[in-house]
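The structure under discussion appears below in the form of structure tokens.
Yeah, one chain of the complex is gone here, protein chain that is, but the others are all in their spots.
Going in written order, the chains are labelled A, B and C, and every chain counts its residues from 1.
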């Protein structure tokens, strides 16, 4: 067993256990230094970050800052559908499993239609054009909500990443069926880092209408950006944000840190590091007897089944991690600040715990 | 005219133009320094601040942290009434005039019933027991929403402060009519500073069921606390907060700065300073020809009518301030960090502008 | 005093105290006679009535049948605005005073913005272009819901009728301000009967986007029609109706009686009779000492102030009527079936009651 104390230990539970990255912290401080600033986004940073995001995506998109991912996704979806419409997503989608009915609440009742978890794509947490087509053609009567949106998560909740071609294919079926395409990008940076593509390639150039660009897991203290590539869809969205309690009065503290993420490609560097740590962990444990990795990591998480006794032992040693959403396994999540040493220490403990579990000690 | 540049000028538009106070900033930094911390309030600060607030109020209240005042008020009200109920408040209440229908949205349709603005109390932005009684007895049929909550703002939107006796009297009629009592305390600290009472005296000891305790205007970067003195009313409120997109994942950044406000009575000192600056401004301009102060400031704002030309001239010089909610006048708002020099410079410019306006130059 | 018994007395409280008119009853019976019929509007009458309404209005409008006026108005308004929008109407509008927050509920929070009741038009229960303009230009910031709809009631809640020119003028300002125009036509037939115009003249030809055409007060047992003249606005409205619990399974019982109203201009004859009875009542009481008629009736109601003792005496004799919405007076409402004898008996009792009240007996 390692001798690391459990205090201040880097955990593998969630990338939102991490703090603020230095660049974000610097801009946060700078925003405070200026004394009085107009509120509600009329400050000197908010416009600047919005422009920087437009530049990043190489298109004249509409940008709004909200407090967290549940709000970003829920408000985006609510702007794409009415209460009697439905949203197609996977059964492991964050909007389904971890937002406490936020999408239904903000839309005043829209239903989520879930694809089968047991298919090959489902096991990777992905939608496919066929799965979308199947759901959209399942019913056509007015006694069931009419599908209006496809929501995909990039990177997915199972640590995989849609290729550009996969997104394009889903966008094609969405367009043919008159569905809008929403991308939950809580870990969008991790996906771009993996794909090595331009951020526009995996979003509007591939057919995405609205992106919820995650800042929190990428190194911000608080805040996500909702990016409308189809600007017709963002009509009066500022009112929606305000009414929903998502307009920060001291907006500069939400927006300025984004400048820290965007300068010098910090967002990508943060994501690449997190991804590399997941790969490092995967490499270290994939051959460990008792460990069954579900699929190779494509972003910043490793999903693996461990002997129950091993998982229990690791927790007893102070490690924190989640049983993953679909049940029965473990999720090991790396962050922008996960040190190599923590990965190595955790891998060593996994090895010991599995050995002990298998030998029945 | 003063020679102050408009850049970095301290404004009198809103107390949310101010930044973070040093104590809040220190704790914010400290929260970041610790590396990984559990999310969603499981960190080491959130529990501590909650306990500190219970100690502050000398009662075992339930405490929840949300992102802003619209959310705090809307969620609190939604927990006190159903969609077919109504909320009694003044016509200048923030929940009515500045939350873009947030209370109606979060409650799924509750109506706000407004007291007359033209009464003596109305001109001071206050509810009275009689006004509440009048509204609650106006209708008793099912064709109009049933009154269920009284919402008062302390300090009020017109810069006045309810006395302990006034709150008690409203609470008495509320209790008799089976109404819950909500206090919008966006500037609660300013009211306590003015009254010199214990915070419990003006809240639960006076009959308040739920307080939205404003942190943002008091020196936080972001965040308000919803304090349930009647704990029966907060059943499952954590779910409500989560569903509504108001649960911070990196909660420590929202909660830790509250420790900065609470240590060494910083919240009170901040409020006292803001109040003092309003008094200083009032003293400086009340006798200026052309200036008609509406009522002496009791918190951190001065409400005054100025000659239209004077207001225009002041704006042209770079000063920012609001026309106040009820129309036709100006609101000059002071913050925790408003310097005496800024007050003096502003007062001087008001004097000059009024003189010029009256002489028709 | 008259000797009429209070049992089975025709009342003057509401036109929904009346039953079904013979033509409606005949078609209701006929619809039942056919045995099994497809549900949800696939029956042989629903399509036929929809076509008949299109013919009546001389345009290819979309028609939906719902159960009552609250639902008709609320669903129509919800289709015209989002939760962060507002609806401009008078302070006596049924949507404001008598639907228990239905519009706010169905729209998930839209606010009603009320015009002043004290203006000349306000006293007649009417909107004016100026009043609309004033409300729509009052605020332009995102902290208050954005006006999106004008809702007028035709005939009004105060028994007056908008002229074609008045509707056109309101429609013009609505169009210029990008507002949709909704007409609450709970007593639409009474208005058309008064104006003597073609139903299209006062609706789509005057700029109305959606009409809620009242059937209940005109002689149906249950049911109103929502008529979309701008068919773009009714996209997926059938889903909205279904989700909101307003789609009748045995639709024939809702739709078939409309054929009874539409055949031989029954709807107009019913309305003309009700209007004539109001005129008869007005003629009989306008000169009675103690009676102060507020304005001459233009539809099927008389609004008058009576000595308090007289109103009490009339109630004691078994007459039912409402104090009218704006307070302090009486509303005497006539229906399609109000007999002349009932009007005469009621007028006689009013005369006696006023005389007694004035002489203090």
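Rule of thumb we're sticking to: a residue touches a chain if its C-beta (ideal position, glycine included) is under 8 Å from a C-beta of that chain, and two chains touch if they have at least 3 such contacts.
Here the structure is a predicted model, which means the values were calculated and not measured.
Chemist: Where the complex has a chain not shown, which of A:104, A:184 or A:349 is the residue touching it?
Modeler: A:104
Chemist: For the chain that's not shown, point to the residue among B:143, B:176, B:231 or B:315 touching it.
Modeler: If we include the chain that is not displayed, B:143 is the one touching it.
Chemist: From the listed residues B:84, B:204, B:253 or B:321, report the one that touches the chain absent from this view.
Modeler: B:84
Chemist: Which residue from C:27, C:45, C:67 or C:162 sits in contact with the chain not drawn here?
Modeler: Only one listed residue reaches the unshown chain, and that is C:67.
Chemist: What is the set of chain A residues that contact the non-displayed chain in the whole complex?
Modeler: 83-84, 86, 97-102, 104-111, 142-145
Chemist: Mind listing the chain B residues that contact the chain we can't see here?
Modeler: Interface with the chain not displayed, on the chain B side: 40, 82-85, 108-109, 142-143, 145-146, 236, 238-243, 247.
Chemist: Tell me where the left-out chain touches chain C, residue by residue.
Modeler: Residues touching the hidden chain, for chain C, are 8-11, 13-14, 16-20, 25, 28-29, 31-39, 66-72, 74-75, 99-102, 105-106, 108, 216, 221-222, 239, 242-250, 253-254, 320, 335, 337.
Simple rule for what comes next: only the chains that are shown with their structure count from here on.
Chemist: Measure off the straight-line distance from the CA centroid of chain B to the CA centroid of chain C, and report it in whole Å.
Modeler: Distance between chain centres: 42 Å.
Chemist: Can you work out the whole-Å distance between the CA centroids of chain A and chain B?
Modeler: 35
Chemist: Where the centres are mean C-alpha positions, what is the separation of chain A from chain C, in Å?
Modeler: 51
Chemist: Can you list the chain B residues in contact with two or more other chains?
Modeler: Correct list: 99-102, 105-106, 108.
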